[in-house]
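Contents: one structure, followed by commentary.
Every protein chain except one is present and positioned as in the full complex.
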Amino acid sequence: MKERAFAVELKIPDNEAYTAMRALQRLGVEVARVQRADILVFNREESDERLGEIIERDERLFNPNKHRLERLLDMHPRAGEVWIEMLDAPRSAPLRRLVGWRLFDHAGNPLGDADLDAACARLLCNPAIERAIR
Amino acid sequence: MRNSSSNCRRGPSLPDLAVAELDDEALRARADSLGLALRVDELRSIAERLGRAPSLVELYAFDAQWSEHCSYKSSRALLGRLPTSGPDVVLGPAEDAGILHLGEHEGERYGIVIAHESHNHPSQVVPFEGAATGIGGIVRDVLCMGAEVVAVADPLRFGNVDPANEHQRAVARGVVDGIAAYGNAIGVPNIAGDCYFDRDFDDNVLVNVVALGLVKESEVIHSRVPRHGADFVLLLVGKATDASGFGGASFSSVALDAQEAQSNKGAVQVPDPFLKNVIMRASYRVFSVLRERGVEVGFKDLGAGGIMGCSAELCSAGGFGAEIDLDTVNVAVDRLLPEVIAVGETQERLLWALPEEIVDEVERIYNEEFSLPQVAQNARAVRIGRATAEQKYRLRHRGELVMDVPIDFLTGTVRDTLPAEAPVPPTMRREREILCEGTLDDLFHEILAHRDVCSRAPLYRHYDAVVRGRTVIPRGEADAGVLAPIRGSRLAFALSVGGNPRIGRIDPQRAAELAVYESARKVVAVGGEPIGLTDCLNYGSPRDPRQYGELVAGVDGLARAARGFGLAYVSGNVSLYNAAANGHAIPASPIVACVGRLADVSRCVTPPLKEVGSHLYLIGETQRALGGSVLASILGLADEAAPEIDMERVVSEHRFILAAAREGLLQSARAISNGGLLVTLAEMSFGCVAARRAPIGIELDGSVGWSSVGRNESLFGEWGGIVVEVARGDTERFEALAESLESVREIGTTTAEPLLAFEDEAWEIADLQRSWSRPLEELFP
Partner (left out) sequence: MKARVAVLVFPGTNSEEETRDLLIDCGADARIVHWSEAASLVYYDAFVLPGGFAYEDRIRAGAIAAHDAMLDAVIEGAQAGKYIMGICNGAQILLEAGLAPGTGDIRRPTAAFTHNAQGHFICERVLLRRTVAATRCAIAAALPENLLIPAWAAHGEGRLAAVPSHLEEIENGDFIVFRYADVTGATDAHFAPQGSALGAAALTNREGNVLAIMPHPERDAWNFNHLDRSEGNDPLAPSGGSVLFKSFVTALERR
């Protein structure tokens, strides 16, 4: 079975991302924009279309009124992006839920590795319970 | 062409609807394409009254304001039949919430503010958010009366949640999660509620919500601009307006089908309990500033019809018009259409009407001291307009006048006269008792495990029942929740809800009467004196004479029972068009909440049995009427009559029980409801977690006269009544107090052995508890 990932992102103002940005700025991280998404990683037989339907039907995962859904072609975070996963989440579950954070600098570019590391260590990831996937 | 009398100039982007130039069919088609639920005759009357073609903004405004949801056009005339005044009524059902007199403490009169609403359709479409915004909305109704919000309750009706019915199960879970997420976050304890499961709610769940607040009666804020309020500033507070919730009022006024359920997701608002938490606290701060300054103001929740609905009602209730500039509204997205800003139902917003001299201070409290803009993007308090002496409702957008109508026409009473067909309930009263196949043991366990009887703990443990630290009886530990809301005072109140859809299905009028009796009985069982009621009328289509007839019968039943108890309704809500996809209406579902007063919280009575060797009494009259009972549903008896209420007798019983509670004669008490007497006794015997006390046994007296109507009818009939425990040394005083009341009978004693013993049966209490406690665990793990 091949793992497939989907990103569910708010299309209305994301107050959590906004709060994260302000907190990171307070911590001295040079960040100008923060995007947040629920990353849903499937380890199931169904086709991509079918998985998309499963997400769209489940109100706890997706609400067309406030979310947009994207099938991720890459199973890894992009530049400037980190995925946070609970350490005790079973790795083999048919659906794993992670949180994706994507940070941008003042020039609109994805944040560099050093700054992203700092953002993870100081706020985005609690290593007692979470791992940061880069 | 525009009538010359119009002073309404609009840009080319906002075409008017040329009502006069279209025939009925074309007008209907045009209205449908605009998503307007207004009828053709209503459209014509608007154009006629305005003397010109109405603008789009105006049409959407009337669409919301004249919707069933806002105007109660099918029910308003009926609601006049309900009693709404009485000695404990501080404010009847005229504003966002009603107020009941709780009592005095340190020379101050305190009132309990109460509001009761439905959020049925939104919860069917998006269960989590629909239910959450239900709590959010009802809390604002109470807050805007100047009250501190102290409790919520949630009567729920779900579909058949058998394991195969994934959708119904998901809806039930989503609703419970939504209520929990919102209520827990704002820090208001959930202290009462009930829950039924029935396949007639498969396509249309009922999510009713009740909120209570505490207010000093001298400090009530009304939902209207005060008398001297010409030119008062309208200050909008809360979340930035967005496109969510556009079409909400009309959406909740039409029946749903599955297709529409999908496409209507956009009409459901997005809740933000975190922002609400801060708005509540900031508003409490504003209340104290207003008190210090002695300023009279108006305050109202934004619900159906958004800014337009709220401002129009706030101003017209004070005898004013309004003028609002939509460009001043804080918005979440650019280029919102004026009609969306005007009538969209973005959550977490309230509207103040304030005198100029205090506006800056109030703005500062919200925007700086409580930093709303940092809590949610662009949330804030902003001036959006003024109340005007001229009786017009005007909206401006980009410098253009986009709405200009007589305000009384907009907010005035619209009434529909509808044909009703009176329901014909079954009247069958069996000559002989019902005999069941199988053993009593099997039947008892089956009833204990029935979804409408068994423990609700798996559901309500999702809810914070004790935040604020003033909870006396939390959710689930008794039939009513009890709260002591005033620091330093022994005053307390009880809250319960009632309404049984199985009775609604067979006898709509009796169902309403029994809902009142049930809610009052549950309050009495904890030692609370009932002081007032609210009602939420959940029915089918008023356009169907049979379904409308059920509503008429329900209102009559509510009126009759309330008069019998000497109680009034101070708040309520009507939810119509509740139906299944196939057009069948839901069972008639009048749902009632009852507030009770406890002058001294230490006289509150709880259900768990307290000691061995006590005497148990039944206060109530058994009946051979199984209609609507769990037993009837298990046995498939469809033609049984519902129980009757002998109002005079019940009132004396309640008076007696309250007197006994005040005298400290009741060790424990519990109302008999779903499942009947034996279930009630079992629930009392299960021990007490709060007291860390193990189960106490019961030995029932098999020979007493109460079994004359038949064994199963006595043990499992749902005819009401209350069971009380009286300590051995108190029985003489208790019986003396009962005097000539005939419906007080001793039925057994409490025992050390953890058994519930009756005739030849002796059930292990642990076994009974096992059957009762687990069935909902698989649904709400």
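The letters A and B name the chains in turn, as written, and every chain counts its residues from 1.
Everything that follows uses one rule, which is that contacts are C-beta pairs under 8 Å (C-beta built on N, C-alpha and C of every residue); 3 or more make two chains touch, one makes a residue touch a chain.
Fair warning: this is a prediction, and the values are worked out from it, not measured in the lab.
Across the entire complex, the residue among A:A7, A:A20 or A:I55 in touch with the chain not shown is A:A20. From the options B:E368, B:E390 or B:E759, the residue with contact to the chain not on display is B:E368.
When the full complex is taken into account, the listed residue touching the unshown chain is B:V472, out of B:A353, B:V472 or B:I619.
Although one chain is not displayed, subunit B still touches it through residues 177, 180-181, 184-187, 273-274, 277-278, 281, 368-371, 374-375, 460-474, 484, 487-490, 492, 600-602, 604, 606, 608, 610, 688-693, 781.
Panel shows subunit A; residues 15-16, 19-20, 23, 26-27, 86-88, 121-124, 126-130 of it touch the chain omitted from the view.
Everything below uses one rule, namely that only the chains that are shown with their structure count from here on.
Rounded to whole angstrom, the centroid-to-centroid distance between subunit A and subunit B, based on C-alpha atoms, equals 39 Å. Touching subunit A in their complex are the following residues of subunit B: 126-129, 170, 174, 177, 240, 242, 244, 265-266, 268, 270, 272, 274, 332, 374-378. Contact residues of subunit A toward subunit B in the complex are 12-13, 15, 18, 22, 58-60, 63-66.
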